[in-house]
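Each chain you see keeps its place in the complex, though not every chain is here.
Going by the order they are written in, the chains are A and B; count residues from 1 in each one.
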Amino acid sequence: MNLRSSVDIISEWDIVAARQLGRNEAKDVGFGTVDQARITTAISELARNIYLYAEKGNIEIKQISEGNLKGLLVIASDKGPGIADVRKAMEDGYTTSGGLGAGLPGVKRLMDDFKIETVVDEGTVITATKWMR
Amino acid sequence: MPQEFKKQYKEILEKYILRQTEHNLYEGQNISRQLIQKNISPEEVISIHKASLEEIMSDLPEEVWHSFDLLIEVMVRYGLALKEHQTLIQKQQNIKMEMELAANVQQTLLKTKVPNLVDLDIGMISVPAKEMNGDYTHFLHDSTHVGIAVADVIGKGIPAALCMSMIKYGMDSLDGAETNPVIVLDVINRIVEKSVSDSMFISMFYGKYDTSKSEFTYASAGHEPPLFYCSESSSFSELQAKGLLLGVIPNVKYEQHSIALKKGDFVVMMTDGVTECRSKEGFIEQQTIMDIIENVKDQCAQEMVEYVFHKLEELQDFEQRDDFTLVIFKKV
């Protein structure tokens, strides 16, 4: 397992660092190229959200297992403004970041499990897991 | 799952690299259809392509394989957009079902029975542009009178349909088929004015046929004027009647007029969905509509309205832009 399992997101460069960490860990777990690219895209999107809307936050990555199942857990947390309308933020085609398939619904689709906890003016914690099939 | 297609894809690729025939491309197209049906995303397709090529041409330089990894990275977002599409199709189908159910409910709620009379042949057709009808037709009937209301909410679809239910309950509160057109419009106008927001307007025509006098009395609230066909002179004229749209102000003075119907005469009531039909060359002329009607003037009223609808449907290339309602009262 990688020692450095977490990246603070402050500048745009940290998005790349978070992606690198995620890809290394995904490779280490044994994910194929396509799944590596998907996990990295999800991390990229989460890190970008922090960079754009919360200014400061953290991406943590953990290898996990359940029985014979191996997987990767991504935790994106920030002390930003929080999400006022979670229902709307999870709706397709309503991302401010623009473009098809982007935003949080995109992250949910790229991963297997997805959970969001958010309090307005306090921050947001998003937990997403990908299992190896 | 993508692995089942790997073998098939590799075979096609192998053949195509050897000989670039149209047949091999056709096979590629067919496998593409299957891949999409099985929800294989585009980044997976690139990955299958890469793996196949690796097996066929294992001695290609390292750089080629790296190039595919970048392509996979780029394609991930296209895959996401496609998955979003599948969700949306599901949603769309649910909405479609809900709309169909709603259209059924509307039809049951607003159903009206075309009366059967000895001296008056009645034909009626009302076809919504979307699922729900924003045009409304309602008949009242007793032993000597037939009342007919034809109304159109400005707007289409669900909001218009909701408004329509209001007219129905207003009509139900009337005393009967004997009520004079100006009274009917006055009652409905007050209801609409009270219940509906300022931006919703309704146009309505009300006509009453009196069997004992063979007389047609009518009034209009900003509605499309009906056409009157005089059998004797073989000519059409418009039945004009001034009157404000329903729902604008509570007190409106409507005009009432009467004409006598002789054998072979008929009145054509309609909504603007009929007169504002558009072909590629622009609006269809009133003369064209009159010609179409005159063609079938000797058929029964129901055949007449159906013929006119199909003719106009054709003229506008099957693109119906507004709800379409046509009612014919023909003296026999």
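Just so it is clear, a contact is a pair of C-beta atoms (placed from the backbone, for glycine too) under 8 Å apart; a residue touches a chain by one contact, two chains touch by 3 or more.
The shown structure was predicted, so the numbers you read here are calculated from the model rather than taken from an experiment.
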Expanding each displayed chain to its full copy number yields A x2, B x2
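The rule is short, and it goes like this: only the chains that are shown with their structure count from here on.
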Using the average of all C-alpha atoms in each chain as its centre, how far is it in Å between chain A and chain B? 45
Considering only the defined contacts, which chain A positions touch chain B in the complex? 32-34, 37-38, 40-41, 92-93, 99-102, 105-106, 109-110
Touching chain A in the complex, chain B uses residues 43-44, 47, 69, 72-73, 76-84, 87-88
